[in-house]
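Note that one protein chain is taken out, while the other chains of the complex remain in position.
Coming up: chain A.
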Amino acid sequence: MAAEGQTSGTTPGERHAIGICFGNSNSSIAYTSVEDKAEVIANEDGDRQIPSILSYVDGEEYNGQQAKQQLIRNSKNTVAHFRDFLGQDFKSIDPTHCHASAHPQEFESTIAFKIQDKEGDEESTVTVSEITTRNLKRLAQSASDFTGKQVNSAVITVPTNFSEKQKEALTKSANGAGLEVLQLIHEPVAALLAYDARPESKVSDKTVVVADLGGTRSDVAVIASRGGMYTILATAHDYEYAGSSLDKVLMDHFAKEFIKWNATDPRENARSLAKLKLESEATKKALSIGTNANFSVESLAEGIDFTSTINRMRYETIARKVFEGFNRLIEGVVKKAGLDVLDIDEVILSGGTSHTPKIASNMVSIFPESTTILAPSTTPTAISPSELQARGAALQANLIQEYEKEDIEQSTHPAVTTVKHLSNAIGVLAITGDESKGVFTPIISAETAVPARRTIHINTPKEGGDVLIKIVEGGSHIKVTKPEPKSKTNGEKQDDDSEDEDDSDEEPEDIREKVWKVGNVLAEAAVKGVKKGGKVEIMVNVAGDLAVTVTCREIGGKGGVRGNLAAP
């Protein structure tokens, strides 16, 4: 109670806020440096990815990498993968991932772990909120040690499907750790914000897929980013295909290798299994960086040391099923948003699993060339996927820490955040050289939150004169054209490899392109006497009630045309 009273009382001046990405497997913390750049903080062990694990040995608490090592020797007193249990009841949790650590138990309508967290043999029941508080406390401490100032507030990222109850539980736990929660933001949006806050990025209208591939779950969201405002169009969550399923693939692979030489299966012994898992994870990470990786465990089972190597090709072959799962998930969510892969301008790969190069290269093949795939293996300037969310949270913390608590609450109120979004794009008709018919040129994209204001500069015919501005609504659809059956004729000539023929038959894929279809005409305006080579500025302003104001003028010219459309 006292702690809560203290934290909610921080005034903007005394605040020292950080961004926390609190995940099931790993957490990370970030702060904003003097020049408003977000940087991820390494903890005292030098880890930027701090495993969300707490372990207790003789009353001493370990967290992060040190606690992870305890999964082998001290699994009963090690708590891992607990984030998703927050604010849930026992019926609705999935304890699979806790199999190799302390098991969750039902306790007074919440979830708890039975661990020896004090000296002596006495077991105590620690609720998941208490565990979270302890973990957040350690994170805040690491951040305080690094920045030299006591951290007292934070922006924390949460999955898009976190319920109000879970959010409440997380806020409470954070308060217990002496942190005022300035805001809980959605993980994909945090990742997007981290990219958009880079100085080189421009504010534009784009549709982005954020694939957050984590350790135990994968979440994908389609976000419409319109002038720096984000609207989530669709989300998908998957608990089957995630980092741990890649670990599983490697574990099975190396277990089989081991069985080849030795009679025992290391997966049957809990300790051997834990060793196998830890090393598999390390191997997986090594394979994201290099093309070859070693796997070596001392005394894997029955005192036998085991060393092996694997190359990336082999890994990608055995893990194909999982990679395909990711592909289906991402394609599925684009469909769910009512869009086509052609509508996607950017794919952001976030979360630790996204380091895997194969996933990025799969994205390249799924999405058209115009789509930017933001992953380390495809874009050299990409931000490390595992740091995105913490950075985004830190940026948001920096933005809002100046505001009073009340201000923040008012601004995040549904009355402010729920607004109308355009169902169709608004554009102007332009002409190409030969086509006399208009070509739709979008000014404001669909799914833009209103009120919105956009301005474009558009060329006029070479000789100048009077021009017509036709403001129209436009919809896009996908035009599929069959390619010229050129390869087919080639194939028929080569009768000898007719079997290969069937495969190559499908290869020339349909050419798909996005075309605009002119819809409702909204208004017409004329700008008269445009100079030679002059340009016209068109500003379209859509008010909150969908009333439209159009202003057209020649750049550098006087006057201009202004007109209103009433709200529907």
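Just so it is clear, a residue touches a chain if its C-beta (ideal position, glycine included) is under 8 Å from a C-beta of that chain, and two chains touch if they have at least 3 such contacts; residues count from 1.
Operating definition for what follows: contacts and distances are computed from a predicted model.
Selecting from "Coupling of ubiquitin conjugation to ER degradation protein 1", "Probable zuotin", "Rab5 GDP/GTP exchange factor" or "LYR motif-containing protein 5A", the unshown chain of this assembly corresponds to "Probable zuotin" (UniProt protein name). When you scan A:318, A:364, A:458 or A:478 for touch with the missing chain, the hit is A:458. If you put the hidden chain back, the residue from A:71, A:276 or A:449 that touches it is A:449. Remark: the omitted chain is touched by one listed residue; of A:93, A:304, A:318 or A:522 this is A:522. Where chain A meets the missing chain, the touching residues are 1-2, 5, 183, 185-186, 189-190, 193, 196, 202-204, 223, 227-233, 392, 396, 399-400, 410-412, 414-424, 426, 428-432, 438-439, 441, 443, 447, 449-451, 453-462, 465-470, 473, 519-528, 536-537, 541-544, 546, 548, 550, 561-568.
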